[in-house]
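Only one protein chain is missing; all other protein chains are in place.
Just so it is clear, A and B label the chains in written order, and each chain counts residues from 1 on its own.
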Amino acid sequence: MIEFTIDTQLAALFTSAAFIVIGLFAAIFLDNIIKKIIGIAFIEEGANLFIVTLGYKQGGIVPIFLPGMNAEWFAANSAYPLPHALVLTSIVIGASTLAVMLAIAMVLYRKYGSLSTAVILGDKKPDIIKSGVIDSNEKGDKNE
Amino acid sequence: MIEIVVMVVAVLGCILTIMQRDLLKAAILTGITGACVAFLFQFLLASDVALTQAVVGAAIVPVFLALAVYKTQRMDDQ
Partner (left out) sequence: MNEFIPLMVIIPIVCALLLNLLHKKDNSTKIIAIIVAIIVPIIPLIANYGLHYFGGHAPLIANSTLLSSLPAEIANSTLASFHPAITYSFEAFQKLFIFILGIVAFFAIFTSLSETKRTSGPLMFLMFMGIAAVTAILLTDDIFHMYVFFEIAALAQTGIILTSNTEDNYETALKYLIVGSIGGPLLLLGIGFVLGVFGSVNITDIVYSISNGIVDPLSPTVLLAFGLIFFGWLYASGLPPFHTIKSSIYSKALPHSAALLQGFTVITFIAIGIVIFRIFSYLPYFKTLIIIFSLLAMILGITMAIMQTDFRRMLGFLAVGELGYIGLGFGLGTHLSITAGLFQAANEIIITALLFIGFGTVMYLTNTSNTNKLGGLLSVNPKLAIMVLIGGFAMAGVPPLNGFQSKLMIIQASLDSGFPEISIIAILVSIATFMTFVKAFHSVYLKPKPKDLKLVNSSVPKPAIISIAILLLICIILGIFPQIATDPISQFVGGLI
């Protein structure tokens, strides 16, 4: 039998790199706004995964201190919890940015009738009479 | 070994999502990727982050995307 082991931390780093590369590709090269937004969500997920991976410890335990644990043993075996605290905040920020972007995309769809960035942001805009449809005040949920 | 499988599924989910022409399917596939990332967080010893990611990545983000698709158009006209 051949012993086949892959370091989990390394594999997770490669996964996050793949997320970021795929996300950057989608955000830069794809034309559809919804696809661009999905790509941006992937970039954020990749960055989060990268930061969580930094705190991983091979053969470690979840950093929750239970009663009866030896403090020194806990300190030597638990994962590093600071990145986890940071990622919690950044997940919520990512979700709220996504919500604001989708809201803007929906308003722009009502104006142009298309989701293509070439139509909305490009120079060859169709001459649509700009009616006063844009009245609602979109606000993202900026809870931290 | 299971974490490697989850990672492969997550990356495949990513690629499938951006190749999808049907935007609603793309939104649902985002949920699969989000759930895989939540499992990965659990394997990386971050269970509190995994809970948040499971709610945000596997439920809220796909629902937002699906709502946006429902209000606009379903097919990506290339």
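By our rule, a residue touches a chain if its C-beta (ideal position, glycine included) is under 8 Å from a C-beta of that chain, and two chains touch if they have at least 3 such contacts.
Predicted model, so just to flag it, every value in this text is computed and none were measured.
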item	value
Partners of the unshown chain among those that are drawn	A
Interface with the undisplayed chain - residues on chain A	20, 24, 27-28, 33, 36, 40, 43-44, 46-47, 50-51, 54, 80, 82-83, 86, 89-90, 93-94, 96-97, 100-101, 104-105, 107-108, 111, 120-121, 130, 134, 137-140, 142, 144
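Everything that follows uses one rule, which is that only the chains that are shown with their structure count from here on.
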item	value
Chain A-chain B separation of Cα centroids, rounded to whole Å	10
Residues of chain A that touch chain B when the two form their complex	6, 8, 11-12, 14-15, 18-19, 22-23, 25-26, 30-32, 34-35, 37-39, 41-42, 45, 48-49, 52-53, 55-57, 60-64, 78-79, 83-84, 87-88, 91-92, 94-95, 98-99, 102, 105-106, 109, 114-116
Residues of chain B touching chain A in the complex	3-4, 7, 10-11, 14-15, 17-18, 23, 26-27, 30, 33-34, 37, 40-41, 43-49, 52-53, 56-57, 60-61, 64-65, 67-69, 71-73, 76-78
